[in-house]
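For this depiction, one protein chain was excluded, whereas all remaining protein chains were kept in their positions.
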Amino acid sequence: MKSARYKLLLLLPAVAVFVLFLVFPILIVLNESFHTFEPGRIGSVEGGPLTLANYAELFQPVYGQYFAQTYVLAICSSAVSIVFAFPIAYCIARAEFAWMQKASISAIVGLMFLSSLVRVYALELTFGSTGVLAPLMSIMDINTNSRLYINFVILAGLLQYCIPMSILILIGAIKNLNPRLTEAALSLGAPALAAHLTVTIPLSIRGIVSAFLVSMTLGVSAFVIPLILGRGRILFISNLIYSRFSEIANYPSGAAISIVMMVLALLLILVMSRLATSLERA
Amino acid sequence: MLSTKERLNAEVTVRTKALVSAKPILSKRRVDSLLTVAVTAIIAVTALFLLFPVVVTVLMAFDARDYIGPFPPTELSTRWFGKLLEDTYIWAGFKTSLLLAAATTAAAAAIGALAALAISWMSPRWRDFVTTMFLSPLVLPGVIIGFGLLMFFAAFNQVPVFLKLFAGHLIITLPFTIRMTLVGLAGISQTLREAALSLGANERQVFFTITLPLAKNGIAAGAIFAFATSMDDVAVSLFMSDFQTYTLPLALTTLIKSSFDLTIAAAAVALMGLTIVLLIVLDRVLGLERAMGHGTNRIR
Partner (left out) sequence: MNVLELKDVTKKYGSFTAVENVSLELEPGKVLSLLGPSGCGKTTTLRIIAGFAVPDGGTVQIAGEDVGQLKPYERNVGLLFQDYALFPHMTVAQNVAYGMRYRGAPAAAIPSRIKQMLSLVQLGGMEARYPNQLSGGQQQRVALARALATDPKVVLLDEPLSALDAKLRLELRIELKEILRSVGATTIVVTHDQEEALSLGDEVVIMHAGGIVQRGAPTQIYQSPANKFVAEFVGRSNWFQVIRSGQSVAGFTSYITSDGVEIRAKSPPSGYNGGSDLCVRPEHIELIDSAAPEALRGAEHNSMTGVVLDVASLGPDVHVVVELPGKARVLAIRKNAGRIQGLAPGQCVRAVFSAADVLVF
């Protein structure tokens, strides 16, 4: 059909942008990751022998640490987000008055839209070593320069994103749930906690998994938060890739880390969506 | 069908068996009230955690002191906003960011709207596949996109920095404009188009008189998401910029890491104002709830 082909032409600009600025670059990264790094040289030697050394290198404990650091904090922030976001989302979704719902949602969306730099700076100003809470920390005998404390501040940074995001996702999930189901459980003798554990939570499992997944994706690819709040002492994988580029210009190694990171991110999505489906069936 | 006799049997057992024991109910109620207390505490702690840093920043931006002193400020002034207006480093970044965000938003809205239209005409199977492909930049870490683009542009000689930034921002904003336009298009029922066709309009007239006016809000919402994303990006921009052409977030990143000047707090408050303006516009064109239902749920 002539008109069908004509209509597909509309897709052309978008396809061009994707191929040029996404597919090509990723293929280049993939190619680069199999080349040898020569210190002092920016980029690898064209036509040089292919190698797996850049990947093998990642199995050293030093690198494992970065991955562990990133994933542990991302998992922590996602889990904490769900625990805090679910009851809040439930209260908002079942708010008695429409204006209350609208006001809460507007406030949360406002937090989401707030520039990430503003949020990170606000946290630094509040929790940093010279921040407004520093005197309080010293009274409580908390060392604001310890690794553990910095970890907590980064976690706080991730939570600033993940909690509002999770609340919004869960509001959607809970609103899709028939409120009569929880009432049915109550009228059948289940106290509120039991009613939520046996009915509300199992039936919003897809939303919960989705919120967890989004939080994880944000967490593992976080860049600005650890860059600033980590004070150079704690790096995420994203920061490691950047430092490969900016500090020692080891492109092949940065490329290999990128590929691994990307594969892990896609695996995560695959596993979580499988999990959501199987949990829903059970 | 049960016979009457069977049913009578059932009746007898139902009546004779009182299953409900009159157990003390206090414990159930106590758990219930504990839950209420816990939920109230969670809401309070979360609200404090989310809002306290913002409040601190706003108050500190109006601090009259020269140094970052104990909170709250003892005296208020607008001196940091005065310094912000004179700060050429931040202003240069802001100008670049604004120009870049405007260019990116226009291009992403146009390209995204066209693509979304084409997608909406596809069969459901293709539609899902193509949509997933186009939304994939949302789940890719920005650093990888930036790093890849850096090496891609290294293959060409002397690409202007602004153009590189534009390319990077285009790829991270396009998913938003495509998705939001699709949301807008999904709200148009097929019967409206059929009604227009039956009233004598041809396909092209239906598009310009029915489809486009109704999809307008979705496109506008996508543009707002694109603008906000472009104004906020660090990970991709970092690989594309140089010391001459840099964006506002990059300038702020450098400043936050290197200085303790409260000019940044003033800049942060200015950005909050911009955020509020964007939100009001978004609420007008699409409604916050509807926009966020699709804007946040980045991964399905």
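Every chain is named by a letter (A and B) in the order it is written, and numbering of its residues begins at 1.
Keep this in mind: a contact is a pair of C-beta atoms (placed from the backbone, for glycine too) under 8 Å apart; a residue touches a chain by one contact, two chains touch by 3 or more.
Computed from a predicted model, the values in this text were never measured in an experiment.
Undergrad: Using the touch definition from the top, which of A:Gln65, A:Asn178, A:Ser246 or A:Ser278 touches the missing chain?
TA: Counting the whole complex, the residue in contact with the absent chain is A:Asn178.
Undergrad: Using the touch definition from the top, which of B:Arg29, B:Lys257 or B:Arg284 touches the missing chain?
TA: That would be B:Arg29, which touches the missing chain.
Undergrad: Please identify, in ascending order, the residues of chain B that touch the omitted chain?
TA: Chain B touches the missing chain through residues 1-2, 6-8, 10-11, 13-15, 17-21, 23, 25, 28-29, 32.
Undergrad: For chain A, which residues touch the unseen chain?
TA: Chain A touches the missing chain through residues 178, 180-181, 183-192, 194-195, 198-199, 202-203, 280.
Following the convention adopted for this analysis, only the chains that are shown with their structure count from here on.
Undergrad: So how far apart, in whole Å, are chain A and chain B when each is placed at the average of its C-alpha atoms?
TA: Measuring from centre to centre gives 14 Å for this pair.
Undergrad: For the complex, give me every residue of chain A touching chain B.
TA: The touching residues are 3-4, 7-11, 13-15, 17-18, 20-22, 24-26, 28-29, 32, 43, 84, 87-88, 91, 102, 105-106, 109-127, 130-133, 135, 156, 159-160, 163-165, 168-169, 172, 191-193, 210, 213-214, 217, 220-221, 223-224, 227-228, 237-238, 241-242, 245, 251, 254-255, 258, 261-262, 265-266, 269, 273.
Undergrad: In the complex formed with chain A, which residues of chain B make contact?
TA: 28-29, 31-32, 35-36, 38-39, 42-43, 45-46, 49-50, 52-54, 56-57, 60, 68, 70-71, 110-112, 114-115, 117-119, 121, 130, 133-134, 136-137, 139-145, 147-152, 154-155, 167-168, 170-171, 174, 178, 203, 228, 231-232, 234-235, 238-239, 249, 252-253, 256-257, 260, 264-265, 268, 271-272, 275-276, 278-279, 283, 288-289, 291-293, 296-300
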